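Here the structure comes first, spelled out in structure tokens, and everything after it is commentary.
Note that one protein chain of the assembly has been removed; the remaining protein chains are unaltered in position.
Per-chain residue numbering starts at 1, and chain names A, B and C are given in the order in which the chains are listed.
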Amino acid sequence: MAETLKLTIEEVPAVAGKVNVHIEKDQAAVRVDFGVTQDPRFFERFLKGRPAVYAPHVMSRICGVCSVVHLTCSIEAVEKALGVEPKPEVKALRDLAKGFENVQNNFVHVLMALPDYTGDGNVVQFSKSHPQLFARMMDINRRILEAYRRICGRFIHTPSLGVASHGKPITKSELEYVGREMARVSTELYDLAGSLAEIWNPIAQGFEDPAPTYCVLKPPREEFPMFSNGLMFSDGFVVSAERYGEVIEERKLPHSNAKIALYRGKPFYVGSRARMQAYFTLLTSEARELIKTLGVDFSNPFDNVKAQYVETAHLSGLLAEKALELASRIGSGVAFYREEKVPETSGEGVGLATAPRGVLIHHYRVRDGKLEYANVITPTVMNARHVEVTGGALVSWALSKGVDEARVKDLVAALVRAYDPCLPCAVH
Amino acid sequence: MISVVKVKIDGKVVEVEPGTTVLEAAEKAGIEIPRLCVVPGLYEGSSCRLCLVKTPAGRLFPSCNYRVYRDEEFLASTPDLWEMRRVNFELLLKFHRIECWACERKSSCSLVELSKELLVDGIPVCSECPLPPNECLLLKGELCLGMIAQSGCNAECLVSGGECWGCRGPITREDILERAFTHYRELGFDVKEVIGKAEIYWNSAPGFATVKKVAERVAGRG
Amino acid sequence: MGKLEGSNEVSVLPDKVFEGVPKAPYGLLEALRRVQAVYGYLPPEGIRRAAEYVGVPFAQAYGVATFYHQYSLEPIGKYRILVCMGTACHLRGNSLNIEFLRTLLGLKPGRKTTEDKMFSVEEARCFGCCGLAPVVVVQKPDGGNEIVGRANPRTLRALVERYRRQERGGAK
Partner (left out) sequence: MNWTLLDRCCEKCTHSPEKPCPDYIECRLSGPLCHDDERCREMRRQRLEELRYGEKGAKIKVPMASCTLATGAEAVYHAVEDAVKNMGLEATITISGCHGLDFIDPWLELSAKGMPTAIYANVKPSDVPRILEEYFVKRDVSRAFALKERVGAASGEDKVPLLGELGFWAKQYKWVSRNCGVVNPESLEEYVASGGYRGLSRAFKLGPEATIEEILKSGLRGRGGAGFPTGMKWRITRQQKATPKYVIANADEGDPGAFMNRLLAESDPFRIIEGLTIAGYAIGANQGYIFVRAEKPLMAKRLQKAVEEARRCGLLGKNILGSGFDFDIEVILSAGAFVCGEETAMIAAIEGKRAWPRQRPPYPAEKGLWGKPTAINNVETLAHAATIMAEGAEKFAAIGTEKTKGTKMFCVTGAVKRVGAYEVPIGTSIRVLVEELAGGAPEGVKVKAVQIGGPSGGCIPANLLDLPLDYETLQGAGAIMGSGGIVVIGHENCMVDVAKFFLTFTSAESCGKCIPCRVGLRVMWSILDKITKGEGTEEDLQVLRQVAETVRSASLCALGGTAPNPVLSTLRYFMDEYAAHIREKLCPALVCSALIKYRIDEEKCIACGQCAMNCPASAISKIESGKYRIDESLCIKCGVCYTVCPVKAVYKVTGARAG
């Protein structure tokens, strides 16, 4: 094994945004730097002094992929800060919209990351080597989006979700359509799992995650949570949303434009792999069955993608039930929830949301309706330090297994893709 | 008397009986020519000049009015023709009292369709907004920038139940802005509040200076 | 331009006024000229009467009345001052002269006739006597025309004062 090693992955391919990964090995010590070169836009800063009700609309522009999670998490924070209680239907529709984004986003993430596991290199190659499979996955994605459009109109930066209001008029038949469609998607996903499992070869089998602490949302009710008022950690520690700052600390590293977050000074990870372990008891039996068929090894970070697949399957079923249940509550005619005038009070609020890649925190302080202070901690920021630590362990593990340098670079790139390819989120 | 006339438009030949207008022949040949003022049987047309076509020799004729009696050839889609139609349409729009937020005809307005076809900006989002004038969000106290924002997006946000934030840039025609801000004030919105929201997208837009100028003028009226 | 208020009954003009005017649509221009000769301008009922005589719809007659410069829908002043806007007259300064007259008579923009209905100042098309540019023609109440050649502010002020004195001292 070479004594000293210096590798750099210039702009990891197939990720959103730009990141360079520097790998240095000196004797036994391996250092991996996750150098994000994407330029920050200072959302928290330029919204200062603007009316708080503008924040959600602007915050959703942090990234077009998960625009709904930023929008809704920001809405939660603003509602708490202004002391506004949305109607139950509005809250239900918001959960529904948030759920859709998780399903759609995780599913596309799986599709994007799959070529690493099947050895096809990229999605285009994957679509040539597995045409029917690719076609069925594309069809599922179309179905999800078509259903989503009934709830919120446009998918990216959806304009119908507002502070304590839901603009798009919804009818009973539309919700029933959504219910039917999502049920079909759920069964589709379970059937697909079988054929996917055959081609889903593991990467770095046997590699163990060196820092297995994770963080998830504390479920307010006995179901997979979209929003919550508290955080739950793998060591059983629970903290309320308002006091997240006591345990989670953000720090800026010289080699990256993005900040990192540490739980009591130590790295931790967030995302589907964490959620599948934390909410194992809340999963449906089919979902638990699916974990076995896919052979998900929770300790191996690469299996995060498999965990996302399971989450998609479980959530689509959950959405189907919720849509039908909401449909029964809405009588005939059109449901239409517009909030007349939001009060311009003062206060502080922290919104927590389950983002596809992990936990998202929006923390606002508002004075007379104007935003005074804003702090956003995104999943990529939380995962950043953990990727570096896991990356280092992966390199030494791979070198010990005699893997050559080129393969090591691919492995680290695959790790980033499996974990958290969303750099715009990192440098909001 | 020859019973059939061959008309060649943009290379496509179509047979029509003598006395038909070039416009009808073009329709038969499936060629789209913009038009506005001709109403068969009511008005002979040749006023809006949008349907001008060119003979190979370069002479211009309004296709709605030019009747063919012998085999002739016309060009209907050369770049200079489109350019002339675009400038001509802009002239037409300039003196139209644009007030789509209060206009009953906005959902069936041929000016809006033509502005899309001829890529002419300057019409407020209200022209594409699905909500009829009496259900406008402004009446419900929601601050929507549709009146002073460029259309062309098929009012996507309005269709999805949100309000317009003017992401395609401001209207810069002063008479429209004048009427819009006066309407905002009538409905109880503070002009500064409107400018505050518009700033999000238009802060560095070149036309924003005009918007602010008109806003101050209207606000100053007390 | 006068609005179309006023009664809509047909005026009492006898046929003698239209004597010699062809009783067909193409006589409309001449018929309207006869009405204007009687009233000094075209009141709505006058237009109606002319339209009825030549047998065209009132709308068409109104359209013609507003199209041509010679017809005026609002009462004209006793002295109708026509400032020629031909090329030669413009170059020799008639655009300044009309500005001077309007300020002198205190005419607000858009108003042609003074409050006391004494004077009206209008832009006129080229009279064709460009040798005397700039030309101002005054249509006097007695039907005669006074032509002022090489008009400049001083002569125009003198002209207005002369007519005012004439009016004050009773027609000499």
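As a convention for this text, a contact is a pair of C-beta atoms (placed from the backbone, for glycine too) under 8 Å apart; a residue touches a chain by one contact, two chains touch by 3 or more.
These figures come from a predicted structure and were not determined experimentally.
One chain is not depicted; across the entire complex it touches B, C.
The chain not shown here is touched by just one of B:Val13, B:Val39 or B:Leu91, and that residue is B:Leu91. Contact between subunit C and the absent chain runs through residues 24-30, 32-33, 54, 56, 60, 63-64, 67-71, 85-93, 95-96, 99-100, 103-104, 124-133, 135, 147, 149, 152-154, 157. On the side of subunit B, touch with the chain left out of the figure occurs at residues 44, 46-49, 52, 60-62, 65-67, 84, 87-88, 91-92, 94-95.
By definition in this document, only the chains that are shown with their structure count from here on.
Here the spacing of subunit A and subunit C, counted between their Cα centres, is 81 Å. With each centre defined as the average position of its C-alpha atoms, the distance from subunit A to subunit B rounds to 43 Å.
Subunit B makes touch with subunit A in their complex at residues 140-142, 156-157, 159-163, 165, 196-197, 200.
Interface residues of subunit A facing subunit B in the complex, by the touch rule stated above, are 50-51, 54, 57-58, 152-154, 158-160, 162, 166-169, 338, 340-341.
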